[in-house]
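Heads up, one of the protein chains got dropped from this complex, but the rest are sitting where they should.
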Amino acid sequence: MPGVTLKDVIKKYGETQVIHGVDLEINEGEFCVFVGPSGCGKSTLLRMIAGLEETTSGIINIADNDVTHEDPSQRGVAMVFQTYALYPHMTVGENMGFGLKMNGHPKAEIDAKVKEASRILKLDEYLNRKPKALSGGQRQRVAIGRAIVRDPDVFLFDEPLSNLDAELRVEMRVEIAHLHKEIGATMIYVTHDQVEAMTLADKIVVLRKGHIEQVGSPLHLYDDPDNKFVAGFIGSPAMNFVTGTMTDAGVEVPALSQTVPVTLTDRPSNGTQVTLGVRPQDMMVVDGGNLSVDLAEHLGGVSYIYLDAPSGERLVVEARENNRQSRGSNVGVSFDATKCMVFDAKTEQRIR
Amino acid sequence: MPGVTLKDVIKKYGETQVIHGVDLEINEGEFCVFVGPSGCGKSTLLRMIAGLEETTSGIINIADNDVTHEDPSQRGVAMVFQTYALYPHMTVGENMGFGLKMNGHPKAEIDAKVKEASRILKLDEYLNRKPKALSGGQRQRVAIGRAIVRDPDVFLFDEPLSNLDAELRVEMRVEIAHLHKEIGATMIYVTHDQVEAMTLADKIVVLRKGHIEQVGSPLHLYDDPDNKFVAGFIGSPAMNFVTGTMTDAGVEVPALSQTVPVTLTDRPSNGTQVTLGVRPQDMMVVDGGNLSVDLAEHLGGVSYIYLDAPSGERLVVEARENNRQSRGSNVGVSFDATKCMVFDAKTEQRIR
Amino acid sequence: MFPTPIEKRPRSAQITYQTLLPIALLMWLLPLIAVMMFSMRPLTDFTQGNYWGLPSSFEMFTNYGKVFFESDMPRYMWNSILITVPTVIGAVALSCMTGFALGIYRFNGNLLIFFMFIAGNFVPFQILMVPVRDLTVSAGLYDTKLGLVLFHIAFQTGFCTLFMRNFIRALPKELIEAARVEGVAEWRIFWFVVLPLMRPAIAALSVLIFTFIWNDYFWAIVLTQGPDAQPVTAGITSFNSQFVAQYHLMSAGSIVAALPPVLMFFLMQKHFIAGLTLGAVK
Amino acid sequence: MTDVTAPAVATPRSQRPKGWYKRNEIAVTPWLFLIPGILFFSVYVIIPIFQSFYVSLFEWNGLGDIAEQGEFVGMQNYAELVGDRNFEISLWNNLKWLLLYLLAIPAGLFIALFLNQTVVGIRLYKSLFFFPFVISQVVVGLVFSWFYLPNVGLLNVILQFFGFESVNFLGDPDVATYAIIAAGLWPQTAYAMILYLTGLNAVDPEQIEAARLDGAKGHKMLWYVILPQLRPATFIAFVVTIIGALRSFDLISIMTNGGPFGSTRVLSFYMFEKALSEYGFRMGYGSAIAVVLFLIMLVFIGYFLYSMWRDEREARH
Partner (left out) sequence: DGHSNLEGTLRIISDMSNPAPRAAMEGLAADFDEMHPNLTVELEIVDREAWKSQIRNALSANPPDVINWYAANRMRPYVDAGLFMDISDMYANGDLPGLEAVQGAMTLDGAQWGVPYTYYQWGIYYREDIFNELGLEEPETFEQEIANCQVIVDSGRACYAIGSKFLWTAGGWFDYLNMRTNGFDFHMELATGQASWMDDRVRETFANWRTLIDMGAFIEDHQTYSWQEALPFVVNGEATAYLIGNFAVPHLREAGLTDDQIDFYQFPMIADVPMGEDAPTDTFHIASGAQNVDAARAFLQYVTSAEVQTEINGPDALGQLPVNANSSVADDEFLQQGFEMLSQNASGGIAQFFDRDFPAEMASAGMEGLQEFMVFPDNLDDILERLEATRERVYE
């Protein structure tokens, strides 16, 4: 099967192991996003696929070839770096054509491919500029163009948008989505931006400390996370967590002074400490209750209301209406018990 | 009237004029935010108020004194810089007390003030550390502490949070809001982050190319922008704009193949070219229509659906439900005509 | 990293590299090693033509003892110190000030003055020789350490200003603005804010200037004579005429003269290199 | 707004009367800081440059006052230079120095590439390779003149070991200049090496990785990716090498004293010889040589200043 396959891939720097036996299959044409907190090994894994880091053990297949010990340039991959890594002394056109030139392609062919890429990326008028004379978004496009020109099996992106400002980031995100639709190549994309991950991915890989926590489609991870880490990581604002105890009636949550009647297949015994998770979008502020309003942020279309529970826990509620809760007033929250998730307080695994 | 008043303030660098006669009143205790695209003169204006840039002409009053030609230190302002500008060779405590010490305040008084500020900002345990040993958020707090210690009439902030990562930014934003509530001083705050502006400001000043476009409370600007620029700038995702023509029935919008029955007090004559604006939050996707779905981004709680009109115009619709429109399918949009805004196509001024 | 890190190359390449390194070093330092060997031989080796064979006896202590106790070498060394140290202090102090003025303030002629310092710094010494010598002579400073020191301070100020100004330029200007908003007087900004931040630059410059001045020969012979004021570079020539053709002593003397800057380099390597590259590259 | 007197009481901090210095602090301070530096520099560097021009218009033996003892001869010294064979030799030798000294740049690059590894002890190796630069040129000169000694010098011993004739490197007018330049290249190469080592450190590793993905290897990588990024280092190496070449004096003075029969003179040495050496009493003539040297250097200074100015201008935008 083409695409990219990792089998028990391990990476050690000297004594410290940073990737702990990762198994992963990425199908041909799939857009796969690695997310995870800083330092979890996203870049390392990506660079191992690119061949820029040696693989300590395990096997990496690209398009059904074992490339574990291949040269980067032989793997059929192209990479787009966070800092763009454009050659500052070459024009945009030269930057894009450089790889082909190094591999001895004739000039006419290079020109044609650069033309084609610059058309796709709307870079035609900048072909003769140096990177210095481009804006951040344009530079990023050139970096992508450089990848396209080489016509690789797999595109690798390492946080390609994190150096752009918010507006441009949105724009480029859409462009990358288009690009993927248009050329249909396999793409692996590292980001720590939730929105990017959710909007771009066919498949999200959540990493933590060199381990894969969960793999799945964005909505799958959003709707059905395997554990508290994934649940908290996916979704913005982050899911609210409150501690609770299993009782017959459901989960008793002191912070909310209520017992939430959850239905679980695999119900733990009463008295088990659990964590209840509810997304801010699934909550509503209601009058009267034991939570005090700390702050309300109004963003026009949507408001975030920060609530303090007497237990010291903090909740965020997303409200559509511009209803103004004054600071310090006491409120409660209502939510649909079926939208709640329950996690084991110790193992942090989801209890379904 | 205390607070800050600018009268016909102009700034030229040599021949190029960057601030074009700005008039502005900021009341005592108000939280005023300057927003605008990069290079519009936000920082320049702020630095003129601080006295770090000379004022070419016009008058700046702070607390009813004409300070136009005063030294920065004489204006009763304190400034928090984007880069924090902490003195790296001094401890946190020394950083905060430096200004007082240099101006000959007795040591006991300095200590007391530093103590007080560090209490407010929860910096007590870091007082003896050097800035290098602090996290970004802590550094920012120290910078604010340095401002507090001097007990200024006016706090000036130049993009104080832009060097922090997303999570911390949210946190610090909340803290600044708290701070303002607590000490109640006048604050002027520059940012290009919409959310900061919307959530923090009592009064937003939208600048463009050295001119003030509109001044008002966040929701006022959101609900009732004066012109297309402000309407497009405030709100995220940005307002959708489509061109249209005035007819008897309302605005005829070719892109949507419909005529929107707007009610305008100051109705322009038929045939006038106008721009119709509708916020993504105010639209809904409906089946059947002449718009084709380009892309749908699903963020869990909310989805953004990008639509292409035959005219080449582009619309974004925010949808709450995770309804999946497949790419390329033809859809229409529905919206409440009363939520639409109409702008003159030429002057870009709002037509009410 | 370029070239490819050797640890990523095959074992054979690693071994070749590891063996090549010392050989290359040996060849590179060959002339110096030769001199070191000279300095340990007895005189008879040379008179008997035994320049490169095994020394007939190991005379390192005798030879270096002679250098230290039977010549003016220690005096020359002391002179060098008395010339070098004040110059370093003076040039660094002056250039901290000029660098501050040029790096922080915007005023008419800023760039012009800055360029004057740079241009002066690159001028061939020779064009200064006659007038500076006359000036020194007529100020009664000829053949005094002070005369040399004053000139060196002035001349090095050019380079140091280039260095300091660029360094200060790279400091965040918000630091200064923050201090101004707080009402700190300008000279206090220099003293309390800028100067402490310049410590690495000061260290780098000091080491660099130390070596420059210690190694100066041209001005030493133009502005001084005799063991009262001459530094070791100039002293070595008269040392050599005292011990002419006695290679063992001449070598020992040369090594002694070269030692302080070498030590300085080894102790302050980081600063030294920072000085060379920052001053120049920035 | 109420009356104007009230605020003065309300906010005493802004209405304090200030002295002249206080009011003009920002404008005056830089000059106060500049005065000592400018004073020193003018007296010892700037003014002497012009004085040298002035002296070059005189015939003067350097004894006594130029106004009394000197004789104004206008451009005659310069006219004489045109026909002076020794001047011509010096000029040619300077040219040789200029060109050959530049070899320090590729040589330094080569060594830097060789040493840019992270094996154990490489730091020590690097500093030992840098050694020659720290040593005084006087000592370098001595060391090399012994290295070059006819018959018994190490170099000749090595040559003879390989069956070559012994060469009198410093005694042969055709070879001597090159031998001195070689000695000068020793420290200069070390200098270039350091510049390149730091330059290599600053090369963006992601660009190297990008180039590796692009399939650039070895010399292609060097040529297309690394060298262009080392441009600042190359530029500085170029500037300091040129200046070093034009200033070359110590080595010549120590190694050959200009000989044999003046064949290793360069302008800076010839100038010294004419003006201040044992038999040199022609201050005016010497100054004229210095002026010529200065004019040559001015080309490079101009180039350097121009590129600095360009950088400054760019930095501002």
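By written order: A, B, C and D. Residues from 1 in each chain.
Just so we're on the same page, a contact is a pair of C-beta atoms (placed from the backbone, for glycine too) under 8 Å apart; a residue touches a chain by one contact, two chains touch by 3 or more.
Since the model is a prediction, treat every value here as computed from it, not as a measurement.
Interface note: of C:14, C:62, C:110 or C:238, the residue touching the hidden chain in the full complex is C:238. Among the residues C:60, C:111 or C:137, only C:137 touches the chain that is left out of the figure. Of the listed residues D:48, D:62, D:108 or D:215, the one in contact with the hidden chain in the full complex is D:62.
Even with one chain removed from view, chain D keeps its contact list with that chain: residues 61-64, 69, 85, 149-151, 168, 170-171, 173, 256-257, 259-262, 276-282. As for the chain not pictured, it touches chain C at residues 46-47, 49, 133, 136-143, 221, 225-228, 234, 237-238, 241-242, 244-245.
Please note the rule applied: only the chains that are shown with their structure count from here on.
Centres computed as Cα averages put chain A at a distance of 28 Å from chain B.
Touching two or more other chains at once is no residue of chain A.
Residues of chain C found to touch two or more other chains are 185.
In the complex of the two chains, the chain D residues touching chain A come out as 204, 206-207, 209-216, 220, 224-225, 228-229, 231.
Listed in rising order, the residues of chain A touching chain D in the complex are 47, 50-52, 71-73, 77-79, 81-83, 85-90, 98-99, 102-103, 146, 150. Chain A contributes residues 165-166, 170, 174, 177-178, 181, 193-195, 198-199, 218-219, 222-223, 234-236, 279-281, 294-295, 297-302, 306, 318, 320, 322, 327 to its touches with chain B in the complex.
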